[in-house]
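Okay, handing you the structure first.
Yeah, one chain of the complex is gone here, protein chain that is, but the others are all in their spots.
Right after this comes chain A.
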């Protein structure tokens, strides 16, 4: 395993930017690579976004996945309809968690509190809303297929949304074509007997809604809880990936008690010493070499923005590694000087009262979670607070 390699050391529980600065790391090491992803989220920027019942997908996902700082989310699942803004894989994940049978969720590593809340959930209908049309949908086919095959649910699409789509499919590349064909089949094809039966007995439903942008979240006047979302109706100008959503002036209100905005993650600036493009929310770079900052590189979503699947991000990281190798060869990255490395950094952290967690410590946490999970037929039962994790790590 790479983490156990003698030349690889893991230091968890260290906040770069607060516990140690990029400059201090630059002093101690020949090269620094930033690969910290995108933990912020894009906001809708509409009135009512702060109402009870409105959540960022990042927080909702963090809640059911056991991220310590999302523990107190307590999402209100007492309404019938949930509206998700955004149609990427994260939006589909949220829809799946809201509608999956509890029996399916029980054997995953979803947190116990989330499982209990979802068992009591009244949510029966989830609408996944996008600004543009079916040909611009951002999710991938695997996630759509999981929704189509989700036990106890039936699809609820608007055939009118798919007018003219099948005619343009022949020239579309394979991935987009297969994805669109699956949507068309789900939306337009008359289901066979077995599927008809399955849909008749389904108690939950989900569907895509296209050509809609959020304008305002409306509240019930007495309780100030979310009661509906006002959506602007769009039309498309142009086609394919570059099609633009243009307002028509019409609006539509959709009754709902839960609004989840899943319109993209954003990288954060963790150290003021670094350049940052706040429009694109990435660190400005060229092939992974951070601009104006020799010796510091970046990789992953903080380099390219928050899109792409495993293979894309993997290749992206290979590119950064290649840039580093080239720089070592050309001398642009000077590796001849003797650097103090972890010796100075660990001393520095100790002086600041920071207790790093080693990989061996991580393995203790992993082992405790896995054992707890075994007792419940789950791959793991996650520890939900940093304090508990540190307690285990330091035994």
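Of note:
Here is the rule we go by: a residue touches a chain if its C-beta (ideal position, glycine included) is under 8 Å from a C-beta of that chain, and two chains touch if they have at least 3 such contacts; residues count from 1.
Here is the rule we go by: contacts and distances are computed from a predicted model.
Within the choices "Potassium channel subfamily K member 2 isoform X3", "Ferredoxin-2, mitochondrial", "GATC amidotransferase" or "Metaxin", the name that UniProt assigns to the complex's undisplayed chain is "Ferredoxin-2, mitochondrial". Note on the undisplayed chain: of the listed residues A:177, A:198, A:230 or A:372, the one touching it is A:177. Contact with the chain that does not appear here is found for just one residue of A:31, A:77, A:141 or A:202, A:141.
Looking at A:18, A:322 or A:352, the residue that reaches the missing chain in the full complex is A:322. Of the candidate positions A:160, A:241 or A:311, contact with the unshown chain belongs to A:311. Along chain A, the points of touch with the absent chain fall at residues 1-2, 107, 140-142, 145, 174-175, 177-179, 309-312, 314-315, 318, 321-322, 325, 328-329.
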